[in-house]
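Omission of a single protein chain aside, the complex is shown with its protein chains in their original locations.
Residue numbering begins at 1 within each chain, and the chains themselves are lettered A and B in the order written.
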Amino acid sequence: MSEIKLKIDGKEVIAPEGQTILEVARENGIEIPTMCHEDRISQTTSCFVCIVREGKNGNWMPSCSAIAQDGMEVDASSDAVRDMRRSALDLLLSEHTGDCEAPCTISCPAHARVEEYVRAGRDGDLRKTLEIAKERIPLPLSIGRVCPRFCEKDCRRNALDNEGVAINDFKRISADLYYDEYMEERKDLTGQKVAIIGSGPAGLAAAYFLRLEGVASDIYEKLPETGGMLRYGIPEYRLPKKTLDREIAHFEKMGGIKIFCNKELGKDIEIEELKKEYDAVIVAVGSWSATGMRTEGEELARGGIDWLEELARKNWQGEDPGETIVVGGGNTAMDCVRSALRLTDKPVHCMYRRTEKEMPAEQIEIDEAREEGAQFNFLTQPIKLRRENGKLVLECLRMELGEPDASGRRRPVPIEGSEFEVAADTVIAAIGQKTIAPDGLPTNKWGDVDVEEADCRAEGNVFAAGDCVSGPATVVEAVEGGRRTALGVLAYLKGEKCELPRQINVSRGHWQSLSEDDLVFLFDPEEMGRVPQRLIPLEERTSTFKEVSHTFTEEEIYEEGKRCIECSCTAKNDCRLKDYSEVYGAHPETFGGEKGEPTYNARHPHIILDNGKCVKCGICVKICSEVVNDYLLGFKNRGFKTKVETAFNTTLPENCTECGECVEACPVGALDWKKKKDE
Amino acid sequence: MIKRIKVGMASCGIAAGAGEVLELLKEIAQDKEVVEVGCIGHCYAEPLVEVETDSGNYIFEKVQPKEKDLQKLLELDEFTRFQPHNLRIDKERLLITSLAGKIVPTSLDEYKDHKGYEGLKKALEMKPDEIVEEVKTSKLRGRGGGGFPAGLKWSFLAAKESEQKVLICNADEGDPGAFMDRTLMESLPHQVIEGMLIGAKATGARKLFIYCRAEYPLAVKNLNIAIEQIEKEGLNIIDGEPVDIMVKEGAGAFVCGEETALIHSLEGKRGTPRYRPPYPTDYGFHGYPSAINNVETFANVPFIVREGGAKFAETGTENSTGTKLFALAGDLKYSGLVEVPMGISIGEVVYDIGGAEPGSVKAVQIGGPSGGCIPADHFDTPIDYDSLTSLGAIMGSGGLIVIGNDRCMVETARYFLEFTTRESCGKCTFCRIGTKRMLETLERITGGEGSTEDVELLSDLGNKIIRGSLCGLGQTAPNPVLSTLKYFNNEYLAHVEEGFCSAMECKALVDVFIDQETCIECGQCIKNCPVDCISEDYVVDNEVCTRCNSCIEVCPVDAIARIAKGGEVSVRN
Partner (left out) sequence: MSKEKVMEKSNLIKVLQTEQKKEGFISDAAIERIAEEFDLPVVEVEGVVSFYTQFKRVPPGKYQIMVCDGTACHIIGSTLILNWITDDLGIKDGETDEEGLFSLESVACLGCCSLAPVISINGKVYGKLDRKKLLKIIADYKKKEAAGA
């Protein structure tokens, strides 16, 4: 056979006559993406992701089918070619249904592989649960207890019985059982060292992720003990400090992380010196300044976070505050209310200017506070505080809800002439907290440290993480902030640009917008409610700071695991559509529009055929008809309604399991094994 | 003395009531011969009856199946005689349709009486390459839309060595609004078959298919009769060997007009196209070398061989020779089938032949769903392959729709996109999903929810669909949108920026209004409203109104009209 000469992307190549451009490119190490090409079958030429352009005549052609000709100048990678490929992928994504990742994983601020650790737990491997959780969550003992559980709110199980899977409890039990014995793989120390200011969750997380990559750190803590808000902001009954001690002890065991307490910035240490002494500095000082009530006499009230800190310093053995009014509706307010209830027999009130529905606190906190005896006064706004006859008197106004404000919540407006007064021994203002940024660092309009989005760098070699960047947030968000900053620092230390990998996610949507029919079940879901959380007796909850909830038992957690319907795509680790879309910058939302009719067939015990994911490449049809010689799958309909099915949509034969060629060749998860492979 | 009476019984004639006329004529004309003929192209005047007499032939138009009328006709009454307008006679050039409607389609003898099969006879005495050469000399280009030189295509097939070669007549005329091929097959089936047999001789093909749209039952019937007739007479014997001709009916898929899809369909498969090369002349029907030509292309061949390619090339322009059939319809007076010399201007066809009112026409849509819209100020453009392509339209198979000033161009584009979206085979990503997304975008715009970004998306995605599709359907699907974007961008912008449809066509952008001054309160509109949205004092509730136009249609005094949505109109104080 004679040889031809052509150029691909300017590179001169020699090829035997009769090969396609794709074949020639591959043999010469030039990667051209394709969804529908498969060596063993005749051409399908449907996806057009492999499109290239002939430079001389400007013709566009699918490289999988176009035969290479002598003298061709093939453009396989210019911006114009990439743009065409991106559009092809955009179009495929626009009709693609499914969930690349499960909603729990997506909603987790730390993006832990939630579905995977739940599955490991259900399968009886709680050590593996811990391992997976710790890929992103280095504080599983604490977060397993105090997390507001973003994952559970978005859990699709809600669509079936209005109760998400008790996901966080998987973390908690796995950490309770294996935290002390589990030690992650760490790279050898490089000799580089970072100073971290603050030993709260953000600082600890930053230290952790730096250490995994071999970078040592010294953590400087202003307070006498480690943990930041975990120790001084979260009450003992939610997170026992012994548990916290256990958690933090691990960091020093990792080797290379040292924590120095009673080192206050500006007094004992200075940023300018740290900058010189260390390769980089991470500021993780949190958001500790309580916001006042902005009313006359506000100085007579205690700040919520200050009050809790004082309590913590007294090892949760504070004085009886007497009758207490806590102003505010957030989690800190609930912490104050519930702590006060444990210290006094007198009434404890929570005063909030909107209604329960608008309260930012977690519902479970509100419910448990109420069980413990808290009295709620909604639609009430304090306007003046004064001391009278040894008591504090709070003047208030009744409110009603008006039009929604910028946050979407209805704005409370005062009712004229509704003034009234209440008396109390202690008034605690748990309105909110502010960051006090260290001097010399750039700040934004809220007073938080202003950092670069990409690498969390504030200036020079100073980075920042956690609440002091984001404003007051949750522990899990602080942990993610710490990780992101660690990535920024690591890139900086290597002299590289910090770039997060591009990730796309196709989603069926939030469970609230879905009916049971919109969901695709690999297996029929078990009908069972959530395993109830066991709590200590109520009288202990109102008189001691003992941890309120028990960790699930292993039996309970296995049961609870059965409730997971495993939303994520079976093919998420080997999906060509996802991979190429990430490379070429395609996005599921570029084109909106109708998706195909959502049909799927999961009746086969081991194989699922999900038309919503099908890209109509036709590989499976041809593999079955041309390679296996069975012809069990075929195209139906035409145009936008084209789909791949068995005859009359019957179930594939049982023994298809022995072959599985179509499943293995499917470029996406349209035809796949039901059992997921963990990678 | 009446010799014979001919009733135009092509589909258009039948639809206009020719069947009843024929029945009645047979009854009352007694001994006189009444025959069914095809279409003379003047569809606007159907049903047409031609009476052959010793002293010449007389045509009567709009003949009603009433005994009194028919009697008059038999008396050759001058009053209802049909006389095509002179401008049309001047501009038309009947090269291939001269016999249409003049002879009985299923009469082999009559065809022969008019030089029928003389071309074949001559061809049988020629060498194959001499025929190919003759066709090359004629510069005949494919009439199906692509315009590929027919002689060249034949030479490819002729050059192939194979146990079997196949010649296919593409009669899957799927363009909505086109009926050239139908008319040829119904009225002149023998002429098409003669062209194919000449092709068989020229290329060595011995298996011939006519792939005909199933929606053309009369064409199928007449072709089958004609095939039976020539087989009986042995006209299908070439070089001592009988040629097999078979009519295959399509089953409703526009994409089968694409040659590789057509071949798949002929093979009994789903009509999806494949990548070319290999071209059908290398790998066609079941792998045999195959050539595919359009009905009109074949219909041209007998003339070329009979009269010579050079004679043929005298008509038309340098690069577009001969004539072209157009199915003329839309906002004009004389709709029907016309045959004009290549190079005639669009304006001549629209105004002179079609009788459209100058000033009332906004554009023509030429080439159907694959073609484009050409605005009235380009009507001096000559109709030839290259000039039309340069305007963003295509010759296409010959659909030519005149679009009046009161039609919305965005809606027109949406209509064509809806058609191609429905007809996409679903193979290529860009065509399968891309046309759907373009359609949805156009629906947003006509629905009053479009944005300027939508207009940009149409142009970007449209160009990508052209590049990223295997076959002609996808490669041309965006043309109606791109050409209207080019020439009628202002209409798109008016829709998205002002929510205004100047044609008052887009439902979401209009209200229905009753002018109280004109209204005579007859109650017709109220009675006929399907959703009861007109009040007793004659005010339309536009929230409920579905814009079905029922009231506008029934109003005896034209007091009801569509107005711009929310438009202010002075009302009676």
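General observations
Here is the rule we use: contacts are C-beta pairs under 8 Å (C-beta built on N, C-alpha and C of every residue); 3 or more make two chains touch, one makes a residue touch a chain.
In this text the structure is predicted, and so the values were computed from the model without any measurement.
Among the chains on display, the ones the left-out chain touches in the entire complex are A, B. Interface note: of A:153, A:530 or A:636, the residue touching the hidden chain in the full complex is A:636. Here the missing chain is touched by one residue of B:117, B:419, B:488 or B:513, and it is B:419. Between the chain not shown and the residues B:101, B:273, B:316 or B:330, the one that touches is B:330. Across B:266, B:393 or B:428, the single residue that touches the chain missing here is B:266. For the chain left out of this panel, the touching residue among B:403, B:439 or B:559 is B:403. Although one chain is hidden here, its contacts on subunit A can still be listed: residues 625, 631-638, 645-648.
Interface residues of subunit B with the unshown chain, by the touch rule above, are 11-12, 14-16, 43-44, 46, 173-179, 182, 214-217, 248-254, 265-271, 286, 327, 329-331, 335-336, 365, 368, 399, 401, 403, 407, 412, 415-416, 419, 423, 425, 528, 530, 546, 548-550, 553-554.
The rule we apply is simple: only the chains that are shown with their structure count from here on.
Separating the CA-averaged centres of subunit A and subunit B is a span of 59 Å. Touching subunit A in their complex are the following residues of subunit B: 253, 255, 270, 274-275, 277, 421-430, 432-437, 440, 461, 464, 467-470. Contact residues on subunit A toward subunit B in their complex (touch as defined above): 43, 45-49, 51, 60, 62, 65-67, 84, 87-88, 91-92, 94-95, 591-594, 615-616, 618, 635, 637-642.
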